[in-house]
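Taking it in order: structure first as structure tokens, then the write-up.
Other chains of the complex are left out, but the ones given are in their true place.
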């Protein structure tokens, strides 16, 4: 069902900030897996990017994905 | 109550991306366990696939399931 | 307050799919603990089983419980 394009090679990143950016990507791919039409997504964007509830919800999803990425990198401890 | 069809053989996957796809599947099965009627699900789909809140909520569920799948694969570290 | 009936014997299951079914059961018992009246629950069911938000929320609760069950089974690794 999904396109064979590889967009997720690894959960390991060099730095915490790259890990955070990966968490953002994972969150967006979750949206895209439900609505693959990029035109529709573009049209919907202003609706939640200008809505406080939508923005907090988006930050929440990123936080959950960041938990996963941070654990995968042992929190970049060493 | 559930059909005896086996749809979940293992939480282990070869790659992170396959793990993400399994997380999507787990999320959909959660919906299907509450509403098993595929015709109803098809009818409801446009309602949330065109709704920013619905899309963010869907991405959230995938993120939670991806935590589980990623832990099951020790984050594909080795 | 709760009936003495034992409905949760163990978090260990033989397969991942049985674990997922246990997660569904845990989610339903959470609802039942707040609204024990089965007749009321039956009446409410169509309201959320035909509502995309309600279905995604239900899938979310199952995902959280599945995290617990999967950890309890060490992700059925061995």
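Just so it is clear, A, B and C label the chains in written order, and each chain counts residues from 1 on its own.
The rule we apply is simple: a residue touches a chain if its C-beta (ideal position, glycine included) is under 8 Å from a C-beta of that chain, and two chains touch if they have at least 3 such contacts.
Worth saying up front: this structure is predicted, and the values here are computed from it rather than measured.
Participant: Given 3 chains in view, how many copies does the entire assembly contain?
Facilitator: Counting every copy in the complex, the total comes to 6.
Keep this in mind: only the chains that are shown with their structure count from here on.
Participant: Approximately how many whole Å separate the CA-defined centres of chain A and chain C?
Facilitator: Roughly 27 Å, centre to centre.
Participant: Just how far, in Å, is the C-alpha centre of chain C from the one of chain B?
Facilitator: Taking the mean C-alpha position of each chain, the two centres sit 16 Å apart.
Participant: Scan chain B for residues touching two or more other chains and write them down.
Facilitator: Answer for chain B, listing residues that touch two or more other chains: 48, 51, 53-54, 57-58, 60, 64, 67, 71.
Participant: With touch defined as at the start, can you tell me which chain A residues reach chain B in the complex?
Facilitator: Per the stated touch rule, the residues are 2, 6-12, 26-31, 33-35, 40, 44-45, 47-48, 51, 53-54, 57-58, 60-61, 64-65, 67-68, 71-72.
Participant: List the residues on chain C that touch chain B in their complex, please.
Facilitator: 15-17, 20-21, 24, 48-60, 62-64, 66-67, 70-71, 75-77
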